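The complex is shown incomplete by one protein chain, all other protein chains being positioned as in the whole.
So, subunit A:
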Amino acid sequence: MAGKVILLDFWPSMFGMRCRIALALKGIQYEYKEEDLRNKSDLLLQMNPIHKKIPVLVHDGKPVCESLIILHYIDETWPDKCPLLPSDPYQRAQARFWADYVDKKFYDLGRKVWTTKGEEQEMGKKELIGSIKLLEGELGDKPFFGGEKLGFVDIALVPFTTWFHAYEVCGSFSIEAQCPKLMAWTKRCLEIECVSKSLADPHKVCDFVLQLKKALGIE
């Protein structure tokens, strides 16, 4: 499918990482544009005037916003290689449900863990572990949420694991110790080059989060 592809992104964004993985899996050539979120480019403001957020996929000058919508668009525009969603409607519904679950839970719970302290943080930690365990249950004995191969839910979730180290440092707890199954799944995902090259380094993410905390005046 001809046409220039640009990804407006920000290196530690889990949502941006999802798009990078999908584009890599599909073998799509694109231009990566790093955004400074404190100084958003004219292009970003023009391409996503409503939310002014990344990621934005610009294909042939036309913007697609919201990471899961971008994943759907990539899958439907380049359908021949490496399908991201299964072909059966029921399985597709299941994949969408779990990706939606990740969206509804992980960002806010993670944010609770790194921005709060005391009782609120404890609750955040407990709920985050609870959510991960629910996902571990859904994974079951499969190597990936998508079955034998990486799929939609795997792509939606794996970027969040790059923030786990930051959560652990801020919350003084170990996600790995409590959720070994998810850690094993993470390792399997990282063995796939398209995934590992698209993810940010967890230590760099942790430094970023700690700096951000200082800048926001959060202890």
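The rule we apply is simple: a contact is a pair of C-beta atoms (placed from the backbone, for glycine too) under 8 Å apart; a residue touches a chain by one contact, two chains touch by 3 or more; residues count from 1.
Heads up, the rule we're going with is that contacts and distances are computed from a predicted model.
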Inset, instruction - Tell me the UniProt name of the left-out chain, picking from "Isopropylmalate dehydrogenase-like domain-containing protein", "glutathione transferase", "Trafficking protein particle complex subunit 10" or "Probable cytosolic iron-sulfur protein assembly protein CIAO1 homolog". - result: "glutathione transferase"
Legend entry - Option touching the unshown chain, where A:47, A:65, A:139 or A:182 are the choices: A:65
Legend entry - Absent-chain contact - pick from A:11, A:30, A:101 or A:208: A:101
Inset, instruction - Could I get the residues of subunit A that touch the absent chain, sorted low to high? - result: 50, 59, 62, 64-66, 69-70, 72-73, 76-77, 89-90, 92-93, 96-97, 100-101, 134
